[in-house]
Each structure stands twice: as structure tokens, then as C-alpha cells.
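With one protein chain withheld, the remaining protein chains of the complex are depicted in position.
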Amino acid sequence: MYVAVKGGEAAIENAHRLLADRRRGDRGLPAITEAQITEQLSLAVDRVMAEASLYDPGLAALAIRQARGDMIEAIFILRAYRTTLPRFGTSLPLDSRAMRIERRISATYKDLPGGQLLGPTFDYTHRLLDPTLLGDPDIPDPAHRDGGLGDLARVSDILDGESLIETEADNGAEPGDITRTPQEFPLSRAERLQSLARGDEGFLLALAYSTQRGYGRSHPFVGEIRIGLATVEIEIPELGFSVAIGDVRVTECQMVNQFKGSTERPPQFTRGYGLVFGQSERKAMAMSLCDRALRAAEYGEEITAPAQDEEFVISHCDNVEATGFVEHLKLPHYVDFQAELGLVRRLRAAWQERGDLPEAESVEPIGEAAQ
Amino acid sequence: MNAVTYNFAYLDEQTKRMIRRAILKAIAIPGYQVPFAAREMPMPYGWGTGGVQVTAAVIGPKDVLKVIDQGTDDTTNAVSIRAFFRKVAGVATTTHTAEATVIQTRHRIPEHPLKEGQILVYQVPIPEPLRFLEPRETETRVMHGLEDYGLMHVKLYEDIAHHGRIATAYAYPVKIAGRYVMDPSPIPKFDNPKMTMSPALQLFGAGREKRIYAVPPYTDVKSLDFEDHPFEVQTFSEPCALCGARNVYLDEVVLDDRGGRMFVCSDTDNCESRRDETGAQS
Partner (left out) sequence: MLHDNSFMQASLDGGFGQPVFEAQESFRRLLDAMARPGSIHQVTADVMAPGLAGPAQAALALTLCDADTPVWCAAASPAHSAWLAFHTGAPLTAAPEQAAFAFIGVGDAVPDDLSLGTQDYPDRSATLVIEVQSFGEGERFRLIGPGIDGAGDLAVDGLPKSFVAFRAANSALFPRGVDVVLTAGRDIVALPRSTTFVHWEG
């Protein structure tokens, strides 16, 4: 006698128990701590914070640990937590000019006020596996420059001074909030940048790359990349002035793109912008290339490539949405499959009547009838 | 880190208000997809976040909840969603269709007729019936606005020309109250006739796509067809092997690798109730 499958609840419970076991791994080894993750896997923490849109290294580290190092899972966990948080206020715009710089490079000028500062970069490391890291070797303290860098002018400000680059001024409009308002295409640039800032690094990287290979070419130069700590301030209406509530590490990329001019606009450089939580240069650069590509319509450029297609890019850049929907295919679909099975059997029978399908179905368990 | 506490039914009150407003507009414009600012939920997109948000905005302590997936209360995702609401809302749950006040479903409509006062909440993956004919929302929105469904009719007609029939077996498009073409979610077309003039309220939630839509009770739901090719539903040549029911939707169960198979009810509650009744009589 056939008995329908039961016991989903117990199966789920046992699966989660096994997951917890595998997550912990060999009990003979010390458990990894959130502090170790925050300190020693900090770029993973940064990515989780960036794509979860929540700046909290401790919670991001916990999410990474809970997710067994699966970054998209960790991003999802932190994003779901973010949604439940009450909002106490709105910060003032970050002033990236005043950030405490840890890294600052420009590809458009050999030298510039404040100089080029490499900071903690993988650039120019030779990618040789380093067996000395296997132990816990003594690491010398970093070298420090005497005195701070102060307020560093941005490369875009320098170009702006000559009117060579499009001017971007605060138009005073209240920016939309993609987490509170359903999207309506076309988006404002503010909404688009919000989507890109939390968009999947790999997806944006691939799109950015495609623009370099001719799918929506934008003649980009890295005007400047800067990484550092920026102060977050909120305005307290009761006090009448703003209060600093802490620092966040951010990566900002200003891409400078040649523009030959149109009937409405003079020839000038245009901008692609990227701003990401944490140290995440690849993401900030990819974001700025995508931002510029998505401004094609603004500049009267023909939209021919995927990276220029706002509805395509923005609808598919969120990895929490994407992973959920791709992975939902593993849920049972047997009711629909049954419907398809019946349909394919009938189509095959019809096809066979018309011609030459070798073997006939002896039974046709599913038919169709009018109501 | 503060201890994590959640509101009744998980969602904060502001989110519930936003969803409630969207539901009311959805009922006022039957079949029209109302955009809403769907939240991330603690389960993945595509796994019922839209249905869960609608249920969470509607449900109260007096409700009795039933959750089904593929027609059954015991599939893992149905178990998981039911457990979620037990945990965050403390509501009573049931597997009996007749006892439930709110039924959340994926891919089926229960066989037991629904009644006035019941709310059926569908989980919807792709709410746009025109999506696979025109992927751009900017285009399909205008088509709905103009009631321009030519593209859909062309597609269905091409099916007939090529295959002699409309080659859509589930998520079969319907027209609501003579105006909006709507995706009934991926239910087999067998279930489409249950939607029309139903005494229950039918709500549809698509979390990832951020849309809510509705079919009020006693509303005309017409499966699209042509005069010379009327809408047809699946029929099964044999009854359920467990309860003997006819005119219900059956699952094909593979018994071995030599073509052995049997057909049993997809709606397990209905099947069990029928078997209990037969057992009691004999």
C-alpha cells in the first residue's frame, strides 16, 4: 500500500541539526570568533555590509559565521535583520572630501595635491601563495606618515574648476528610498545608485567588464579612488545642529568619461560614480562604470548594450532576490510538472497521429475536457 | 547586541499599514497589480515572501491558518511557513480546509469548496501575465492601462496553429471582471474554474516582484480562450488510488523504474477526510 510522504517537520529539524554540526566542524579545533572574522577576514565583512546595506561589522561577522562563509547567504541574513530595524533619523550626506584617507589614487594625473597614497592594497603584491602565513608570524607595525593628510581635494573638483567635467550640484530634491518605495522605471539616479550600491559585486563586475569590451563603451578613466573613514552626522531638530554619531569606512570611485558633446551639451567629461561600504575597490569601480553606462539616455547615446539597459540591470543586480528565485526551483513543482506531463503526452499523441513517432503511449491517463 | 524581538506577525506596524493599503486598492481594482514596497523576509525570495507578507498583514489572534504547497500541508516549505506563523503570531493552525479562516497556498486551490469569510492567499513568483511575451514592465504596464491584450491573444492563437491546442497547462491567464488579464499564479489550469464566483476572498502576493493583487468574492474569472477552442481542464482517466475520488487533481507517483505508477490526490487533506468518512461508514 502506498503511503504519502509525511514528517516534513522532523526532517527539517534534523537537517538544521546537521547543518549546525557541519558549521562547527571538528570540535577539537577552537571555534572561530566574530572578532577574528572582523579583524582577519575584514574584506568579507565589508562585502556583506555593503550588499546587505547595513554598517555593522560585528553583525556581519556573525552572519558570515552563521552562513559558513557563504557570502550571499550572509548578505541575506544581515539584510533580513536590517529590515526589522526601526529608523531613528536620517543622516546628512557623507562628505567624502573630509574623509580620513587610507588610500587615494588617481589614474588621470601623475601627481596631484596630497599625492598618491597606496594604502593597504593587494596591488603589486605578487600572487604567490605565502606559506609563512600558515603559522602566526610576527607582523611588523605599519609605517605611518607624519601628520594627517587633511582635506584632500577630489580630482573631480580639479576638473570642475576648469568646467571640463559636468557639474553635479545638489538639486535639493529629496532622494527616493528603494527600501520604502516600490520601484518605478525609469528610476532617478539616486534610486539607481542605491540599487547598484547593494547590487551583487560579481554581476556588476561582469557588466562593467562588458562595457570595456565594446558593449556600451564609455571611455573611462579612474579619476580617483579613495578609501577612508567618513563621519556620519545626523541633524537633531530639537538641538538645531548636527551631531556626529560615528565613522564608516567607505570606498568612493569617480570615473571620468569622455563625452564628445551633443546639440544640448558641450563636449566635456562626464561622471560615473561608485560608493560602497567598507574597502571594496572592485565593487566601487564596477558600480561607477555601470552608473555611467546607465546614464546613456541622459546623454542622448544610443542604448545598445545590456549594461545600458536600466530595467535589465537594476531588476537583476540584487543577489538576495536572484538567489531566492533561482534556488526556489528546488522546491516541489510536481503539480505543475504533472500538468506539463499531461500536456506533453497529448502533444506527442497528436504529433504521432500526424506522422512518425515510433512508439505509441498505450494509456493516456490525463485528458482534457471542456467545463 | 540587543535581544532580538519581533512584532506580532513579524512585520512592523508601518509595514503592515502599507501592505493593508495595497490590499484594499487591489480589491477595489480586481486583477490589477498594485506595487508595494515588499520587505526582505527571513525566508528567501521565491519561497513565498509575498504570500507571507500578505498573510502577516491580514492575520489576527482569532484566525486559524492552513498552509499548503502542491496541495498538501506536509511539503517542507508549507511546514516551514506554518511554523513561522505559529512562532511569530501564535495563531492556531489546521490542515482542514473547512476550519481555516486564512489559507496560504502555493500552486493549488483546495478541492473542498471555499466559503464566505475565508481568505485564500496565493504565493506568486511572476505576477505579470504578459512577462514572457514582453519582459519590460514599462511596456506591460501601458498594455494593462490601455487594456491592450492583443499580444496574449496572438500567443494563444499561435499555440493553436502550431499544436492544435493552447499549450499552457498551468499559470493559465484569466481575465478578471471583464477588465484586467491576470496571472492566477502557477496553479494547474484544472483549478482555474474554482476561482470564478468564489465566495472566498482571493489575495495574491509577489514579494520579489513587489506586487499585490486580488480577486474579490463573487467575481467573474474567465480563462482566456477562443470560441472555436474553448477553455478545457485536465481530466484523469482513473480515480485517486487511495480515496477513489474523481474530478480532483491527481499526482502521478512513480512506483518503480519499469513504468509502474499510480495516481493519488494532490489535496491530501481532502483525500484523508474522504478516507476517514469511508472508514467510519464501513
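Things to note:
Should a chain be cited, it is by its letter among A and B, assigned in written order, with residues numbered from 1 in that chain.
In this text, contacts are C-beta pairs under 8 Å (C-beta built on N, C-alpha and C of every residue); 3 or more make two chains touch, one makes a residue touch a chain.
Being a predicted model, the structure only gives us computed values, none of them experimental.
Under the touch definition stated at the start, the shown chains contacted by the missing one in the entire complex are B. Touching the chain that is not shown, out of B:V124, B:L156, B:A169 or B:L201: B:L201 (per the contact rule at the top). Shown as candidates are B:R21, B:H96 or B:K222; the residue that touches the absent chain is B:R21. One chain is missing from the display, and on chain B it is touched by residues 7-8, 13-14, 16-18, 20-30, 32, 34-35, 57-61, 117, 141-142, 144-146, 176-177, 179-180, 197, 199, 201, 215-220.
What we mean here is this: only the chains that are shown with their structure count from here on.
Chain A and chain B, compared by their mean Cα positions, are separated by 32 Å.
On the chain B side of its complex with chain A, the touching residues are 1, 4, 6, 12, 35-42, 44-47, 49, 69-72, 74-80, 83, 106-108, 125, 136-138, 163-165, 167, 169-171, 186-190, 193, 208, 210, 230-238, 241-242, 249-253, 255, 262-264, 266, 268, 271. Contact residues of chain A toward chain B in the complex are 2, 4-9, 11-12, 58-59, 76, 79-84, 86, 179-186, 311, 315, 320-321, 323-328, 331-336, 338-343, 346-347, 350, 363-371.
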